[in-house]
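The structure that follows is given in the form of structure tokens.
Taken from a larger complex, these chains appear in their original positions, while the remainder are omitted.
Order of writing sets the chain letters: A and B. Residues in each chain are counted from 1.
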Amino acid sequence: MTIKQRLGVCYYPEQWPRSFWAEDARRMREIGIAVVRIGEFAWSRLEPREGFYQFDWLAGALEILHRAGLEVVLGTPTATPPKWLVDKMPDMAPLGADGAPRKFGSRRHYCFSHEGYARECDRIVEALACAFGEHPAVVGWQTDNEYGCHDTVESYSIAARDAFRKWCRSKYETTEALNRAWGNVFWSMELGSFDEIELPNLTVTEPNPSHLLDFKRFSSDQVVAFNRRQVEIIRNHSPGRAILHNFMGAFDAFDHYAVGADLDMAAWDSYPLGFLERSRHSDEFKTRYMRLGDPDFQAFHHDLYRSCGRGRWQVMEQQPGAVNWGAWNPVPAPGAVRLWTYEAFAAGAEVVSFFRWRQAPFAQEQMHEGLLLPNSEPNEAYFVAGEIAQELNRMEARAESARAPIALAFDYESAFAWRIQPQGQDFSYFDLVSAFYRALRKLGLSIDVVPPAPEEMKGRKMILAPGLFAARPELAAAMAQSGALVLLGPRSGSKTKDFQIPLALPPGDFGSLLGVKVRRVESLRPGVALAIRDLPGAHFSGWREFIALGEEAEAALCCEDGEVALSRRDNFYYLSGNPNDELLDALLRRLLAQAGADIIDLPQDIRVRDNGPLRYVFNYGSEPADISEIAGDAVFLLGGKTLDPCGVAAFMRKDEAE
Amino acid sequence: MTIKQRLGVCYYPEQWPRSFWAEDARRMREIGIAVVRIGEFAWSRLEPREGFYQFDWLAGALEILHRAGLEVVLGTPTATPPKWLVDKMPDMAPLGADGAPRKFGSRRHYCFSHEGYARECDRIVEALACAFGEHPAVVGWQTDNEYGCHDTVESYSIAARDAFRKWCRSKYETTEALNRAWGNVFWSMELGSFDEIELPNLTVTEPNPSHLLDFKRFSSDQVVAFNRRQVEIIRNHSPGRAILHNFMGAFDAFDHYAVGADLDMAAWDSYPLGFLERSRHSDEFKTRYMRLGDPDFQAFHHDLYRSCGRGRWQVMEQQPGAVNWGAWNPVPAPGAVRLWTYEAFAAGAEVVSFFRWRQAPFAQEQMHEGLLLPNSEPNEAYFVAGEIAQELNRMEARAESARAPIALAFDYESAFAWRIQPQGQDFSYFDLVSAFYRALRKLGLSIDVVPPAPEEMKGRKMILAPGLFAARPELAAAMAQSGALVLLGPRSGSKTKDFQIPLALPPGDFGSLLGVKVRRVESLRPGVALAIRDLPGAHFSGWREFIALGEEAEAALCCEDGEVALSRRDNFYYLSGNPNDELLDALLRRLLAQAGADIIDLPQDIRVRDNGPLRYVFNYGSEPADISEIAGDAVFLLGGKTLDPCGVAAFMRKDEAE
């Protein structure tokens, strides 16, 4: 399936005089915007008093946009319940881990477990879907907004506690089973009834990790259930419209694959500069990329959400200028917004939608730039959008999809697990997977980021799954049958699903595949490096394991202290530590060659990405780069052999062109 | 008006045996102390049980001090309500932003909005004013003590919430007006009734900045109202006595000008070493000045509080030795206490009063030094005070007052605004204004620190207002009419009074004066510098704006990336970034020359200050300095041509002497 790639914008008609709407729509069309998202925070205007619906203005806005030739994605307003509703049921507030209520006055002030609030959501979603479900302008729906933003997945309210008890009862059936799964004999934590279960906050020292993991699973399930109620209502009333949700970046507090499974496509909100500031990169890195963002962060999420959307995805909010929420908020480099947009299209985005049309002069996000200044003059991104729209037309750009030969697993339960038990305080699953992703991308590869599902293993040349929390026999079997080269570890398979150490020792059910046992592990403070023999500059840091080789396994790399660093059994490898970039680069070059995957020797800060037959090249550096070797004698659709900073080139791949 | 300059001391007769009092008073007189502050924490001794007044001891102390020839400033004890009172109305406790009560057991444990407590204060103040209002020893009154110390301006109690609702109703009259002013359509924050207003704490993510700004204004107004009740009672009963309050340093949580407007004079508590430790200066700076303090911090506050007192002011608590409340508490350098005292007198202080007479051997401040050791032996400052008293007599020192040609605006609402929305996490209004102040002072200028009031603009050669939150047309008009050179920005005029971006874009109502529009802004992480063309070493850091010049404006300085750094329209300048010291120095030299203000080329760490015809010179460095060029052939009243570290010189200015 290929789909025409288009631009979108986020628009808030309720925030502007009605007299602005038609001119706004006209200008959107003029610069080539095709899709407009509206409505997702407008509850207080849609229902200013309980049961007193005011949909006229929305109908008017839809009509104006429709007449201008714009398509609309309509958001449900459930991320911002109005004050009258909150006052009706004050216990709908989420409670923080410290036990304090999280009050009205910004957004996301609801507990996912509060049935009363869920019913209110059913009601407003039903009303909206009934009213506009078949409106010709409406081509899609967005449920709620950025689930989990501001740490809102977990709530410690009474509603959450009662729901968690029910969830546990349903999962375990007997307290004996729960006590066994959690190992509650330890520290006399055994429970005699499901009503004795507490939420895992405010404990004297850390709670039981199994208890925490189930609470995170439960909290994730509550998000899934909350979303599904809206999806089902909308489906009933709005046939043929795509339902999506706009996810966030570097966010792992619920299972996005599971939410995605109920949607028609995935979307995410891409803020390269804000996310860079929030990351754990060094100050030097942050300063270096302060106006363009981490060259690999957006790309990773494009791949991740393409997976969540089972191939269909888009950017719902693209940063168009400085934002308001970073620790510091620089203006993007000239060219940055265009580069970001093409990175998304290169990864198969159907739409890239800018946030937002016009900068609001009021309230929390008044310092967040838009395509227009608050006084309606064009800001820089306005012109950029126009330029891209023309280029897209000229290129006849389409979202293509194909299974990549390289699959990198990203698993939300593993993220839960290693947050619960980092064992070394800076251990991060997200950073570990990101390091593998970056190393692969620097070698010019297109990658699928996938859940650890057996069906994702098929048809791959290489499968990578660092830090994969728990092994499942069917996954191990799928890996074995795939014929792919498989690289696991560190920490892969080191727990059972109940968060216990497997009795066969880690890597648990991966053990027979790999032929190793992990006897001991250690975390290492920053600055401690365990050099790898015969690979100058390569080392482990932060994490290292001591493994015993089974009969069929051999040491492929060793640490200088003699411990095995990489084991091999046939085409199954286990890496027993946290690798630095040099180690990853050397290791992946070796394994990719063995797997028969082609790499490209890219200059630093150059990245490539294939979308169907098109190959895109991006320059994240501060100097012009010569990409003639990459392009060969291909004809450029965008750019040319010299790529300026922030530059984008695109050409037809030779293997495709021939 | 000129007033004889004298020394004072803070004294707690209730903390010492009655037998000590006469000898204490004798020794005070002996070393030349003229004024004694007493009583401000003595509620539990003045009213040990409800309604059971015990004023005899205070009458006795006043009598003893009076007979020794000492004048008394009497403090109201409302900063420390006793336990029996608190237990009567437990809801008088302020609540922190986290919702936790702030309990009895230290001081300032009251909510400014609690009417019950306010009535108790009326009662005790009335009783004291009746009893001692016309006592011959009493020459002044101090209301309460250090309003706002320990973060006590804002309270999140029920009393505060109810008072804030009332305040909002009174300000906005209709919820429509409030919703519009706050931009509550954003995120469905619209309110249907004033009773729906919550305090802006415990929200899921940041609250609406307009909401926060009004809450800060309200909280400031509560302090003003609380103080005014005491002032009015005292005025009724104590005619002719000066009423003051002792403010703190680097403290911007309420409008000190507004409190000052109800007083007869301002006072502040000057702790150079403690305040240096609390500041955001670098470790290197703190170590360098660890025994003498920031050379410009005290000076700034002297000018600020002279303004708050409309010309009449004093130091109520002068650090006399090591204190107890810094992160570290070194002993001042020999000479430091004398230097600090003369800095205050040079700035027109009527009294410099040391805190405290005798070091208490008990309770929270037992490590705070006094003029005497706990065993009544003299500590070092005892002798210093005696020496200064003799010098003052010899010099016939008098507090003079005159309008300075340079006015630097400091505005409390701007401080509120930029705390609410720094946009870059280290942006500080106080630091921004301080940098301008320091640069001016290093050029030898005497400065008035002023509120942004039209009447303060008159008669100036130069007016500076960096970071001035909101423009008012009448202020812009006064600036235009003043004939002064005006330097605004960065961020000046960037908001309306409602905390919205002006629809004409920043600098709002200053725009016509300056001929510029600010289209975009950015904050920059530490270490990022935007060099200024043709000014080696000069740069912006932390903050930078992108401005568009109107027809009548021109670029006076540019950044290396070509953006305008300083715009000029006639004698109106706009600086579009946060300047480093080199940029400020070069810029101010240029503008001061244009404005016709004389500068003095001072060696590093030398500062000067004029008090009427007298010019004082201070050495904050670690080496002796030759000041003969500054003094010319003037006759020294203090010091001489070589100024030792911590040294003070004073001579009659030539223009005055001739």
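Criterion: a residue touches a chain if its C-beta (ideal position, glycine included) is under 8 Å from a C-beta of that chain, and two chains touch if they have at least 3 such contacts.
On a predicted model such as this, the values are computed, not experimentally measured, just so you know.
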Complete complex - number of sequence copies, 2 represented: 3
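Note that only the chains that are shown with their structure count from here on.
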Degree value of the rotation bringing subunit A onto subunit B, based on Cα positions, nearest 5: 120
Euclidean distance of C-alpha centroids - subunit A vs subunit B, Å: 48
For the subunit B and subunit A complex, residues of the former touching the latter: 98-99, 182-192, 196, 198, 200-211, 421, 423-425, 498-505, 519-528, 546
Contacting residues of subunit A [partner subunit B, same complex]: 14-15, 41-45, 48-49, 77, 80-84, 87, 94, 98, 100-109, 149-150, 152, 277, 283, 286-287, 290, 321-322, 324, 327-331, 359-367, 369, 373-375, 377, 379-380
